[in-house]
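Sending over a structure as structure tokens; questions will come in a sec.
Removed from the display is one protein chain of the complex; every other protein chain stays in position.
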Amino acid sequence: MPLIDLANPTRFLGFVGRLVPWLTAVTIVLFAVGLYGAFFLAPDDYQQGATVKIMFIHVPCAWLSMFVYATMAASSLGTLVWRHPLADVSMKAAAPIGAVFTFVCLATGSLWGKPMWGTWWVWDARLTSVLVLFIMYLGLIALWQTIEDPIRGAKAVAVLTLVGAINLPIIKFSVDWWNTLHQPAAVFRLGGPTIDISMLWPLLVTALAATCLFVTLQLLAMKNEIKRRRLRTLRLIEASRPHAVAGTPVVGAAS
Amino acid sequence: MKPLAALFLREWRLSTRVGGGALMGALFFLIVVTVIPFGVGPDLKLLARIGPAILWIGALLATLLSLDRLFQADRDDGALDLLMMGETPLELVVVVKCLAHWAATGLPLVIAAPFLAVFMNLDPPAIGATVATLLVGTPALTFLGAIGAALTVSLRRGGLLSAILILPLTTPVLIFGVSATTAAVTEPTPFLAPFLILVALVLFSLVVGAIAAAQALRLSAN
Partner (left out) sequence: MMLPSLGPHAGFILAAYAVFLVAVIGVVVWIVLDGRQLSRQLAELEARGIRRRGSDKKPDAVP
């Protein structure tokens, strides 16, 4: 099947139906392999002990928080440049999923920070950037919720997503600057550049598993969104019909 | 250049006449800065330390909250459609509207800042640095805020939403504005580096704000 055929939402629905079981299986297998490696094969960190196990979900979620935003930014281009309805759908489906993964990243980071740093939250450069990213996700969701017409809403969200994508590196840079000004000298570095291969491979596998998980969820959410739009179209058709048709069966429902 | 000058004068007159609400921003700024010592206590040393940050946050909120009518009034009376149909590129129109809005509401904030800085027990060099960074930095807030105002132009109550959308984007401006101010007071750290980055951010937000706001306005029109 040529790729261009997927641009038709009906064919896309069929494609999703066939692909999702396979993707689910791949996700589960990858998570099983990655977490087996993380818990049974990877050694404890000599400084952090067993808490390093949190890394195997924290880092994949951090990766997803950025990957999902990149997906949304690419979809925004699809909306603004090619005006493709599937791009709108993809943007809308990704926002809540991205927000959830960003939240999990913050929460697991906090749970990792408490035993290691002694506090739940540090205004560390990385944590702060992720927090700003989380707020941006929530803002995008709020904008989706406010504009009723999905086509007009998609355009507004696309502009904001792209502006956010341009600004994110600058926010990251300025937070790093701010952090070096205010942070006391002894900064605990997460992970660090040297990571042993026995820890690296489970991390990469769980990151891949998380990516597969996101793709699965994204396809399912896109399917829902297409259905939601069809429902909206049908309701508009129903509302614009003369009463003659609605007369017969709806009487019972109206009473 | 002539239509842009005319537009600037029109915007300026509209916002400074009765009902334009130009001084509301400055009043809001005054109130925010007055309320903060009630929260943190009247400790003059503490206020002197956090004073520049308070002034910056006050200016940030005052700018963003005064922006909700930037395009909405023009949309309500149809002037926005005329501006879009005109020969002048919409991006330039946005820039001129922002500059006029800044002259009417941002500049009073900068003028009020040294007086409010006295309340915060700031030293003269710190006052000078705060005013300088605010003078340079507040246009960036207006340009970024224009994006929010344009995105929410068709919504009836877009003011709060627009602030929610734009506040994360203003973090770099806030960080470098306050950093430059504190750098001017504390000896070893240089003032010029963060100040120049702030200037760069202003130019950057001018471009991004103009393009994104114009695009959002075009999309909301059809």
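Think of it as A and B in the order they're written, each chain with its own count starting at 1.
Simple rule for what comes next: a contact is a pair of C-beta atoms (placed from the backbone, for glycine too) under 8 Å apart; a residue touches a chain by one contact, two chains touch by 3 or more.
Nothing here was measured: the structure is a model prediction, and the numbers come from that model.
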Left-out chain, listing which of the shown chains it touches: A
Answer key for A:19, A:32 or A:50 versus the chain not shown reads A:50
Filtering A:108, A:128, A:161 or A:179 for touch with the omitted chain leaves A:108
Where does chain A touch the missing chain, residue by residue? 8-10, 39-40, 44, 49-51, 53-54, 57-58, 61, 85, 88-89, 96-97, 100-101, 103-104, 107-108, 111-112, 114-115, 150-151, 213, 217, 220-221, 223-224, 226-238, 241, 245, 249-250
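In this section, only the chains that are shown with their structure count from here on.
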Centroid from C-alpha atoms only, then distance chain A to chain B, rounded to Å. What do you get? 32
Of all residues in chain A, which touch chain B in the complex? 80, 132, 135-136, 138-139, 142-143, 146-147, 152, 155-156, 159-160, 162-164, 166-167, 170-171, 173-175, 177-178, 181
Parts of chain B lying in touch with chain A, wherever the complex brings them together: 147, 151-152, 154-155, 158, 161, 164-165, 167-169, 171-172, 175-176, 179, 182, 189, 194, 197, 201, 204, 208, 212, 215-216, 219-220
